[in-house]
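First up is the structure itself, then whatever we jot down about it.
Of the protein chains in this complex, all but one are displayed in their positions.
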Amino acid sequence: MAGFRKVASVGDIPLATMRAFQVGHSRIVVCNVGGSFYAIADECTHDGAPISTGRLFKEQVVCPRHGARFNVKDGAVEAPPAVVPVETYEVKIDGDDILVAVD
Amino acid sequence: MNTHDILDMPGAEHQIPEYSPALLRGPEWLRGVRRRSRDLFNAAPLPRRGLHLWRYTDPATFLVPTGNIADTVVSEDQDTVIRLEKEHVDSGHLAALVTDLAGREIATYGAESLAKLGVIVEPLSVAVERHHELVEKHLYSLVDAHMGKFEALNSSLWNDGIFVYVPAGKTVEKPIHLLREAGASGSAFFPRLLVVVGRNAEMTLIDEYAGGPSDGDTYASVNATVEIIAEDDSRVRYVSVQRQGTAVNMYLSHRAQIGQNAQMLTIPLAFGGNIAKQNFGVILNGRGANSRMFGMLFGSGYQHFDNHTLHEHRSGTTTSDIDFKTVLRDKAVSAYTGLIRIEQHAKTCEAYQENRNLLLNRGPKAETIPELEILNEDVKCSHGATIGPIDPESIFYLTARGIERNEAVRMIVSGFVASTLKQIPDDLRERIGEFVTERLEGI
Partner (left out) sequence: MAETARAKQNAELATLGEDYATKYGFHDPVNYFHKGARGINHEVVEMISRMKGEPRWMADRRHEALDIFLAKPMPQWGNTKLLGEIDFDNIFYFMKPIEHQGKSWDDVPEYIKKTFDRLGIPEAEKNFLGGVSAQYESEVVYHSMRDDLKEQGIVFLDMDSALRERPDIVEKYFGTVIPSADNKFAALNTAAWSGGSFIYVPPGVDVKIPLQAYFRINAENMGQFERTLIIADKGSRVHYIEGCTAPVYSTDSLHSAVVELIALEGAYIRYTTIQNWARNIYNLVTKRATAHKNATVEWVDGNIGSRLTMKYPCIQLVGEGAKGEILSVAFAGIDQHQDAGAKVIHAAPNTSSRITSKSISKDNGRASYRGLVKIHKNAVNSKVSVECDALLIGEAARSDTYPTMEIDNDLVRVEHEARVSKVAEEQLFYLTSRGLTEDDARLLIVNGFMEPFTKELPMEYAVELNRLIELEMEGSIG
């Protein structure tokens, strides 16, 4: 299991927003959904576009290029053209720190 | 391991300032080109990710803070490198020039024998003054600021480089070996190489990029340009060895132009770097010209390679052949895009291309895009590409004969890259074979 790493502070990602980070070799996007934080790979499984430049609606992210939608909680595809789920990462809040498990 | 925000837009720190000292190097004509290249670089947006050659690599990787480019630090295994090169000169190379990527000479061997032939191997900054006509005629003739944002960066800021010249009719019998060392973490270098091979001349050039960090929080950055002009009837073998540390981001733009009946053999070998985007192109610019390319790439760990090759047939009755082999393990990624273009007036051309990818375990990703643009009917042209694992039957066959699995894998990989290894000059071949073996450890 990969170790948790601090990527940001809770205050860095306001409610209903998301932000992208380079963590080691992985590019991830951390989303604030109703005060809970979720992390997914910042790469649309359809055409590789950075999802972080799209929009966040509740727990859905919408890819800016072709409109694919993923659920940030489990990575599931909720709208085409993507057909494969996006990778998710475990998130832990430690005080004010957002920690993400990325290998 | 570093964690940071994603850079969306290049900020002011990535612009080349108006009064950068680098812009003042060289004679007036050169300073003019540097300034114009700076303007183009500053004005150009980052290439769009969706675009053809940028689909697989984030262009922001190759931006560097232009403020600290002069912080030249030679990496630590410099002594080893010098010893190695001296051995090579003793064991068969005609000459070797070891420099850091700022072009500052560390050591030269065999200069006397070169001088006898009239061959020039010297820092580009020296050649710009001493061989002014040759350099002014050819520098920027194949790669300049109009080719792209990162070519503009090198065209503006190249700190120093190397100039190689072989006079018409001369044959350089043993390879000339250039070795350039990447800098320490956080440094940025802009090496440039200009090679001019006269009519009916012959040479083998080994262009090696080594050194640089393999771990740490900050990457070293190298943005290199290579221009090779091979005049009519010349015969050139050019070997590019990229074995820099895995914390070096490498951007390389290579173009060679070959004249009538000239023969060019290009051997790009890539083992190093964190993210390495390398673009090799040969322009066939005279009847009867022939270009062959034998490439090999070995990726391991988290390495990311993005290689392009180009064969552009601008004259009729020209022939080209590309054989590019990719071996990947762990989480390495390779994207290969190879274009063959035959212009409308270039009749009776033949062009072939093959890209084969061998994936050694479950983690790697391979992308291959072998492209053809054929603008007239009088051609023979084909390409092929394959991607797959080591054939389990071959492993079974070898292990059933008592060969250890590791050794079996090594044998299969050696067989896979044999066509490229065969083209490499003798004394270098053994070393390249060792690089491959090293990278197979623990597979």
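We just call them A and B in the order they show up, numbering each chain from 1.
As a working rule, a contact is a pair of C-beta atoms (placed from the backbone, for glycine too) under 8 Å apart; a residue touches a chain by one contact, two chains touch by 3 or more.
Keep in mind that this is a model prediction, so the values were computed, not measured.
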| item | value |
| --- | --- |
| Omitted chain's touching partners, listed by label | A, B |
| Residue, one of B:Arg31, B:Arg130, B:His146 or B:Lys380, that touches the chain absent here | B:Lys380 |
| Residues of subunit A (touch criterion as defined above) contacting the omitted chain | 45, 65-68, 79-81, 83-84 |
| Those residues of subunit B which, in the complete complex, touch the missing chain | 48, 50-52, 344, 357, 359-362, 364-389 |
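Here is the rule we use: only the chains that are shown with their structure count from here on.
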| item | value |
| --- | --- |
| Whole-Å gap between the CA centroids of subunit A and subunit B | 36 |
| In the complex, subunit A residues that touch subunit B | 5-7, 19-25, 27, 42, 48-50, 52-53, 65 |
| Subunit B residues touching subunit A - in the complex, by the definition given at the top | 1-6, 8, 49-50, 55-56, 302, 331 |
